[in-house]
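One chain of protein is taken out of this complex; the other chains stay put.
For chain A:
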Amino acid sequence: MKLTLKIWRQKDSKAKGEFKTYPLEGVEGDMSFLEMLDVLNEGLINKGEEPVVFDHDCREGICGTCSLQINGEPHGPDRLITTCQLHMRMFNDGDTIVIEPFRAKAFPVIKDLVVDRSSFDRIQQAGGFISVNTSGNTIDANAIPVNKHDADESFNSATCIGCGACVAACKNASAMLFTSAKVSQFALLPQGRIEATERVLNMVAQMDKEGFGNCSNTGACEIECPKGISLENIARMNREYLKASIKG
């Protein structure tokens, strides 16, 4: 395959970025999208140019490090996968592919395609935990039976990988899907109910403080989420938030 890549280049957080065009030949369908970028970079290094910097690590869709807005979509055209799992067989010979960083006020660009997602960590730090000491003096695991349906639902919410695609997909750059996934995971478990009120209030407050936008129910986040985190989580968080506010 022969492709034309239009890639966002930006020296550092202060620099003004711009698109640069790179032709690329010899792309194979079996390559992942990131392996295609590896090939591009190898060529750039050999020509003495600076390679394109992008975030990536596990390359099997679970660490949540890779990002990229590909032709306007977070993680590209395929569904339920991350960019590292996107394969070039999804594209055709002669295609032009536009590659940008995730865009959001709360995700400032660090360099080229790399953004700072530490705002997500701070939302988790505000309440994404159960306050149990880790020294092991807890009760037997089977002393807390959990209804299978709730356990499965909690697991589904907990599979969020914190990649930020939901924010990048949203016209308001809202982090509701991300935040609600963690709120839901704990809200569905008896262990998590104890701190439910504080948790939802603190996490939502931090989310607002970080500059994420509001949710206007377009559902774009759910469609682009590589882990299929459902909009039901947002509905659940809204209920939890309302309950907590009344209790306040």
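Some notes on this structure:
Quick note on the criterion: a contact is a pair of C-beta atoms (placed from the backbone, for glycine too) under 8 Å apart; a residue touches a chain by one contact, two chains touch by 3 or more; residues count from 1.
Please note the rule applied: contacts and distances are computed from a predicted model.
Remark: of the listed names "Acyl carrier protein", "Fumarate reductase/succinate dehydrogenase flavoprotein subunit", "Cytochrome c domain-containing protein" or "ABC transporter ATP-binding protein", the one matching the undisplayed chain in UniProt is "Fumarate reductase/succinate dehydrogenase flavoprotein subunit". Screening A:Ile7, A:Ile97 or A:Val114 against the full complex identifies A:Val114 as the residue touching the chain left out. The residue from A:Lys2, A:Lys20, A:Arg89 or A:Arg239 that touches the chain not shown here is A:Arg89. The residue from A:Pro74, A:Gly192 or A:Gly213 that touches the chain not shown here is A:Gly192. For chain A, the residues in touch with the chain missing from this view are 11-12, 28, 30-32, 34-35, 38-39, 42, 44-46, 48-51, 53, 55-65, 78, 80-81, 85, 87, 89, 110-111, 114, 116-118, 120-121, 124-136, 138-142, 144-148, 151-152, 154-155, 158-159, 161-162, 185-186, 189, 191-192.
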